[in-house]
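Note sheet for the following structure.
Taken from a larger complex, these chains appear in their original positions, while the remainder are omitted.
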Amino acid sequence: SAASLAQIQEQGSIRIAVANEIPYGYVDPTGAALGAGPDVAKAIMEKLGVENIEWVSTNFSSLIPGLQADRFDMVAAEMAILPDRCQQVLFSEPNTSYGEGLLVAAGNPKDIHAYSDFADNPELRVAIMAGADQLEMMQKLGVDEANLVTIAANADAISTVATGRADAYAATSLTASGLADQNDGVEVASEFTDPVIDGAEVRSWGGFTFASGNEELRDAVNEALAEVKATPEWAEILTGYGFTQSDVDGSAQRTTEELCAAQ
Amino acid sequence: MLFGYEWDLSSPLAFAISILPILWIGLTVTIQATVLGFLVALGLGLVWAVLKAAPSRLISWPAKVITEFIRDTPLIVQLFFLYYVLPEYGIVLPAFLTGALGLGIQYSAYTSEVYRAGIEAVGPDQREAARALNFTPAHTFTHVVVPQAIPRIVPSMGNYLVSIMKDVPVLSVVTVLEVLNVAKIVGDRTFSYLVPLTMVGALYLIMTLVASAGVRLLDTWLPKQGIPLK
Amino acid sequence: MNDEPIIKFDKVIKRFGDLTVLRELDFTVKKGEKVSIIGPSGSGKSTVLRILMTLEGIDGGIVSVGGEPLWHEKGADGALVPASEAHLHKMRAQLGMVFQQFNLFPHMTVLRNITEAPVKVLGLSRKEARERGEELLELVGLADQAGKYPHQLSGGQQQRVGIARALAMRPSILLFDEPTSALDPELVGEVLNVIGKLAEEHDLTMLLVTHEMRFAREVSDRVCFFDQGRIREEGSPEELFTDPSEERTREFLQAILD
Amino acid sequence: MHWTEYFGPLMEGAWVTIQLTAYSTVFGAILAFGAGIGKLSSNLAIRAISIAYIEVFRGTSLLVQLFWLYFALPLAGMAIGIDLRLPPVVAGVLALSLNIGAYGAEVVRGAIAAVHKDQHEAGRALNFTPRQTLRTITIPQAIPEMMPSFGNLAVQNLKDTALVSLISLGDLTFRAEQIRNFTQDSTTIYSMLLVTYFGMALVLTAMMRTLEAYVSRWRTARS
């Protein structure tokens, strides 16, 4: 099973996975991990006395299986805390909160402004990342499965959208704007209407993730996370990666217990 | 839920049965990609074979280098190239076409060798006999060389057809929803990979056994009257 | 028998890389003549036939067939220029060849082997070609084998098909390159019989490369002894076999007849 | 990021690819000999196992095998209470070796079966045991026969290593993907990637040719 807290502290080393999503957690070509998740994780590990972090970069859809298969001890991808996932893995308290967004081709030729557009117009195709929560949103909004293009990685979205293989990429607002910055062929859909699902606007809360059974590590991280969140550096990290003040404030609005028990 | 089919996680068997229709959809894509890729490999391979046999080195040499290059580089990278690079030059192919084309290109390097070997196996004496009878080169090729080359070519081509089928899962990297990709998505959504992946393995085993048997059958059906087959 | 030469080699040179196979060969055959070519291995016998059948080009001199240059044609200014494929195609129509290894088409039936060229090259109808093919099979004694494939026949039968195939194109010159040397000894006779019959009954010009001395003696009007790419000695079979004037010929005949 | 800066990470990935190729070629060759000889064994159980192994791994797709070992095997292990969570490197090398080993087994079997029966008789007349005959007579003579096919399989194996990038193993393709994700500079990255694989294949081919010349030196010795 996954390394226990004691083992980690004894070795002074922990394996943390990211899914190459700017700005949540990614590895630059030199191998350095950046993003809201990794930066906060570094602060937490410092508090826990773990000196060495071994960063693992993997596909988003491999994060949960990877935890279950002990390929890493912790995930710092700001994975949204969802009831389904809570049954598979453990989540820390929320570290971030974020809303949804849409990446479209430059000039938004198909005039897309909401996730519900894909349900209303069966001509439109939308890309989602394998394993991401946007799938569930699309399904709940009644989007036809045939109009979903499943891509393996965030960065593939630029090509997918710019070439018209999909008309838009559904992702969090920060992901979308991060991608839009990288390439002139794409932009963030303006006047975006947040999806309303089960009567509520969608907002996601992201946290660190652990293999089930590793409550000890989760609890230690929670404790350290609370300390980090109390410092001004925490908000700076988040805003430095483009999170708005309301995103920062939002992170305190829900507890993991509530999120896991939702519905 | 995928493609409108719900899965039933109550037991492995129930799960397996409930995802059969989903895998079937992936399987049809696998078969389509196999057939289309094979056709491209057959056509393009013939082009390479003709170019490689060209009397001018200016033509034959580049053809040889290109086919060697194709043969020595991984399909997955070739697919990435077709999928992500071509659009930068204005050529946007749908994922399925990209995949089938990539398969066809990769295997054209192999099939061109099959053509070459098949044609070379028809000895010079046959060409000389045809020339002595005043056949035109085109008639010699179509009526003397090709009919004798076909029985030599068919079994190897059949084997490549099976190989192409086994390479179709690589097309998942460019979002083609072939059977492995579908199974993987089922796994991603249920967090249970064992049943769908095992089923794909079993399906593949059945398909290759059937296809190989088909190739052997075809081979025994082929007329080969006295054509010396090595 | 007509006296004008139907085949004429005029100082013909043929090289393979460094090896000069024909050294200014002069050689003529009259219309209707049956000429046997004998000589040691490598002396260029096959090469002569292959040049006539346009399977090999030449490096010097002029070859004429039926009074016209074979490997050249008259250019605009009357000078000889290398022959075009069209010219070769026309010239080849006068020649037929029987190969040592038969070279039948294995994927065609016996009859199809014989009718394919008349239909595709001469433009005969399938029916005409079939009729002619059946006559020829009759001639070579294989009327009942028309539907078989070559591999179902014995070597001797295959070679007789080879002869029928060449005849089906109505050539005026028939070339034989050791037509019996790939055959088991007991099958040689049937092929030689057919060739002998042809030689007697038709006024075809025939050029035979053969190691069957008895046959060369019986069938041919003239025997040419080739050595090192030239004709070393020639004459009627009686002259050459019984009283060769050259030592080299004598040696060769002795070695062969032992 | 300038394209020259791609070299560092790409070379790191290339090193992983080389290691993967080397390990899986060596393990694959061992499996190939085991199963190839096993298929010729007179022991029914050994023969059945060898045939089953060869058919299963030749009959399914490498990527399916890789995903199965990486994603499904741990769950299968959990079901029966054994820890089968292979690290990516192990899963990768294992899948590649098992796959190439199954193809190689057919090559080994064919080459061994092609050794003339005279040689077995000579071995028997000299009172070698069947095992000694196999080891000292048959296999050494069969090896040169196998080499051309092994050369092709080694290149095949090199190309197949690219698939391990899909289970997050930091090989050449994975590194290239990472860079592309970061820079979106597809043309440069993929061109470099193709050329690198081509170069490695040429080197590998040359190495296999040298090895072939070495193991068949007894055939080519001049008098």
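Chains: A, B, C and D, in written order; residue numbering restarts at 1 for each.
In the analysis below, a residue touches a chain if its C-beta (ideal position, glycine included) is under 8 Å from a C-beta of that chain, and two chains touch if they have at least 3 such contacts.
Since the model is a prediction, treat every value here as computed from it, not as a measurement.
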Write down the full complex's copy numbers per chain kind, following the labels used for the displayed chains.
A x1, B x1, C x2, D x1
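Just so it is clear, only the chains that are shown with their structure count from here on.
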Of all chains, the one whose CA centroid lies most distant from that of chain C is A
Quick check: how many Å separate the C-alpha centres of chain B and chain C?
48
Centroid distance [mean C-alpha coordinates] between chain B and chain A, Å:
39
Whole-Å gap between the CA centroids of chain A and chain C
85
Check each residue of chain C and list the ones that touch at least two other chains.
none
Per-residue overlap in chain A, given as positions that touch at least 2 other chains
65, 68, 159
Taking the complex as given, what residues does chain B use to touch chain D?
69, 71-78, 80-81, 84-85, 88, 165-170, 172-173, 180, 184, 187, 192-194, 197-198, 200-201, 204-205, 208-209
Chain B touches which residues of chain D in the complex?
55-56, 58-65, 67-68, 71-72, 75-76, 79, 155, 159-163, 165-166, 173, 176-177, 180, 186-187, 190-191, 193-194, 197-198, 201-202, 205
Touching residues of chain B toward chain C in the complex: what are they?
125-126, 128-129, 131-136, 139, 143-144, 147-148, 223, 225-228
